[in-house]
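Structure, as structure tokens:
Just one protein chain is left out here, and the rest sit where they should.
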Amino acid sequence: MAETARKEETVVAQYGERKIVIIPRYCKGCDICVKVCPAAVLDMKDFKACVVDIEACTECMLCEMSCPDFAIEVHQSGKKGKAK
Amino acid sequence: MSEKMVFYQGNEACAEGALYAGCNFFAGYPITPSTEVAEFLARRLPKQGGAFIQMEDEIAAMAAVIGASLTGAKSITATSGPGMSLKLENLGFACITEVPCVIVNVMRGGPSTGLPTGPSQSDVMQARWGTHGDHPAIALAPDSVQEIFTETVRAFNLAERLRTPVILLTDEIIGHMREKFTIPGEGEIEIWDRPRPTVPPEEYKPYDTSEGIIPPMADFGSGYRFHVTGLNHDETGFPTNIPSLVEPEERRLMAKVTENLDIIEKYEYMEKKGSKVGIVSFGSSARSTRSAIAMAGESGTSVDFLRLVTLWPFPSHVVNEMADKLDLIIVPEMNLGQMIEEVERSAGGKTEVIGVNRVDGEPITPDQILEKIREVS
Partner (left out) sequence: MAFDYDQYMRPGKLPHIWCPGCAHGIVMKSIIRAIDREQLDKDNTVIVSGIGCASRMPGYVDFNTLHTTHGRALGFATGVKMAKPSMDVIVVSGDGDALAIGGNHFIHSCRRNINITLIVFNNNIYGMTGGQFSPTTPHGRLASTTPYGNPDYAFDVVDLAMGAGASYVARGTAYHTVPLTRLIADGIAHRGFSVIDALCTCPTTYGRRNKLGSATDMLLWFKGNTVGKKIVDKKPEKAEGKIITGVFRQDEKPEYCDEYAKIIEKVSD
């Protein structure tokens, strides 16, 4: 995981046990994660991905799997959406 | 296993030498006049748990030889001119990745398809500079069936010790002729293995030169994981284009040969008092040279003879000495003049150098050489 193994700067959004971690240095602003997300959780800001609505996240993992650059990680809480 | 006298074809002696050296992998492709090397090893390798594979083409064969060597196997391939041309790109890969392997080129008439069943010595320069880029070359040229055996063993030893490909240049004459020779007993010839790492895997660097210019080489699958690439790379094996890292790497590849001439160079220098003429030759042309010199001696003309066993690196210093003493150096070769350029360069203009050349698929005869000796004496 980025914080421990790679020691990269991260931007972490948290909601209960759910964590979405973005590593800005890896993100190339391709917009794939934003577009594949079924819940409008993400957006681009200054060519970097950012979390705008973590409560909506269904933890489907599509953003993490579809990011070509290892720039986003979803640490699942086991609950979907606004379930804290 | 004690020593044994056998009656073999040169190609078979080559294969036997490979096995003696510890060869356990052959990949190749059929091409006259080298195919017997493949056929011999196809029969023998599986009997001792080794692997033989005839690949779909010469390029794949060279690739397989390198892949096998990276797992720790001692690997060999055999071909002739057209196949050597195909193998050259991957030969360069073996140079820059420093993977030990032996490539046998049983030379035939060229260029292109040329004379498939006719001998030549016309791949000399190809052995030195065939593949692109700056790279060292080691090429050995035996002149008898016995010597094919021992030089194949030496080829493996040099490849392992120096982490570099070694070319064995024979030709259709000595490759196909049969002579009796002795297979030495086990242990009679020392066998060298590649230097292996002494540090644990976490500390291993595949091109680490902290202990010397020949980096220790781990085997794939032995617990050491590393990256091998044909791109210029640093000591960690990963690609780099940083000038201060690339240049030393390139120079070190050359230095592996230039700083180890003592184990690489091999020649027979037969000097006679009062000679004014000398001959430099190798391989099957050296056999004719020997006869010609003997005949000249019978009629009172003494001729010095430098028989090259290691062709590359070329022993310039010996020819330089010869040039001080002699009025003329004759270079018989079954080509239109390749080794002669090295002789001329090494003679430094101090003496005349002329060739005896033949490219009709027939060996240079002792009489041809004797005639040239007589012409000038």
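Per-chain numbering from 1; labels A and B assigned in written order.
In this section, contacts are C-beta pairs under 8 Å (C-beta built on N, C-alpha and C of every residue); 3 or more make two chains touch, one makes a residue touch a chain.
Model, not experiment: these values are computed from the prediction.
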Item checked: Omitted-chain contact residue, chosen from B:90, B:157, B:170 or B:310 -> B:90
Notebook entry, point to check: In the complete assembly, which of B:27, B:41, B:78 or B:253 touches the absent chain?
Noted result: B:27
Next item on the list: Check each of A:28, A:45 or A:84 against the chain that is not shown and name the one that touches it.
Entry: A:28
Checklist line | Touch list for chain B against the chain that is not drawn | finding: 24-25, 27, 46-49, 51, 53, 55-57, 59-73, 75, 89-90, 93, 220-223, 225-231, 238-239
Next item on the list: Please give every residue of chain A in contact with the chain that is not shown.
Entry: 1, 5-6, 21, 25-26, 28-32, 34-36, 64-70, 73-76
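The rule we apply is simple: only the chains that are shown with their structure count from here on.
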Notebook entry, point to check: At what distance in angstrom does the C-alpha mean of chain B lie from that of chain A?
Noted result: 59
